[in-house]
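Structure first, then comments.
Note that this complex is displayed minus one protein chain, with the remaining chains in position.
Up next is chain A:
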Amino acid sequence: MKAEPLGSSKAIGLLLTAFSFCVVLSNPSKGADADLFDWSARELALIQSLSLSQLLPPPSSPSNKYADDPEAAALGRAIFHDSRFSANGEVSCATCHRQDYGFTDDLPKGLGIGLASRRTMPIVGMAYQKWFFWDGRADSLWSQTLGPLENPVEHGIDRHQVQQLVLAHYSQPYQQVFEDDATNQPVDQVFANTGKALAAHVRTLLPEKTRFDLYAHALQSDSKETGILTEAETRGLRLFVGKAKCINCHNGPMFTNGEFHHSGTPDAGELDPGRGTAFLELEATEFGFFGKWSDADPEADGDHIRFLDRDTRKYVGTFKTPTLRGASDRPPYMHNGTFTSLAQVLNNYRAVSGSTLADEVSHGDLTDRDLNDLEAFLGTLSSNSNDVHN
């Protein structure tokens, strides 16, 4: 800036006067919600950080060299929907991960061959995650997909059966993708490759633009079409990025940090250690990121695993932050499916706020209206929320 000592302070004074006059003009009603659409720079930045426009292409998956191979994804998609991959011939991945229900189901706990111990996770946006399952006991998406196949209460088969099924029904596409005949390969390799194909498919399940994203875009554009959200939804958004501190964990364009936190969810006496037992399983699996069947470079890749804080004491009872995109369309909620509505979830966060559990259950002093506004805002994170309002 060029120095102009004489008169500059007078000019600034005039400018300020003109500016405050404009503010008064544009803000004639000093009612309770007069400042509803006046976002601070910090709030604006946080709103943009949640917008789908900030979502980069999925990060590479170094442990799975087929992760972005369309033929692998096509094979994975076919197996994902194939109920022959189960003990009774009736359970596929799609049984619990229902496309018509946000890729999860409407049950408190997944129901495959038997009753699973936790709620079916929504799998949209998994390509952006570092840890898999509610407790993060898998360190790659492909190794995650192998868990349910061999879980007696999910698909209830084993890797030998997987190899037989691949040979019987997918021999040709398998050979095409993996450039080898599944008959010649060790059973663990066929099993791992099946997981890699499934992962390639799941990586293609990406979030859709929602009314919130349109609002975030409008804030950045000249149109300033802030009517995209109702007043209640706008207040909910302000609480989300501010007082209610939801954004601490539900951050970034996927509304999750992919980390593990205490949520204060009632467990009805069923003690679930969550993340607390995951570190042992991470080390025990033969399908790990640093294991025999991984394609990762053990020197260059996997710093998030190498430098993971494995202090069980800190993480016992924590669960992975789920995405909030589409959440309002797919109750029930939490790792144990204990809440049937978002209102119950929000009520519980208020009830446990400030307890001695940890910082993450501190959510400010929320009023009844605040909870209603937050719930209204969460409704704007569903893709069919576009239709509701337009």
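The criterion applied here is as follows: a residue touches a chain if its C-beta (ideal position, glycine included) is under 8 Å from a C-beta of that chain, and two chains touch if they have at least 3 such contacts; residues count from 1.
The working rule: contacts and distances are computed from a predicted model.
A.B. asks: The hidden chain: which UniProt name fits, "ABC transporter ATP-binding protein", "Spore coat protein CotJB", "YtkA-like domain-containing protein" or "Phosphate transport system permease protein PstA"?
C.D. replies: "YtkA-like domain-containing protein"
A.B. asks: Sort through A:T120, A:Q144, A:T210 or A:N251 and give me the one touching the missing partner chain.
C.D. replies: A:N251
A.B. asks: Touch as defined at the start, partner being the missing chain; which of A:R159, A:H262, A:H335 or A:H363 qualifies?
C.D. replies: A:H262
A.B. asks: Check each of A:R42, A:K209 or A:R369 against the chain that is not shown and name the one that touches it.
C.D. replies: A:R42
A.B. asks: May I ask which residue of A:K209, A:K224, A:H304 or A:R369 touches the chain that does not appear here?
C.D. replies: Reading the full complex, the residue touching the unseen chain is A:H304.
A.B. asks: Write the list of chain A residues that the hidden chain touches.
C.D. replies: 41-42, 44-46, 48-49, 54, 130, 220-221, 247-249, 251-252, 257-262, 275, 303-304, 306-309, 311, 314-315, 318, 357-360
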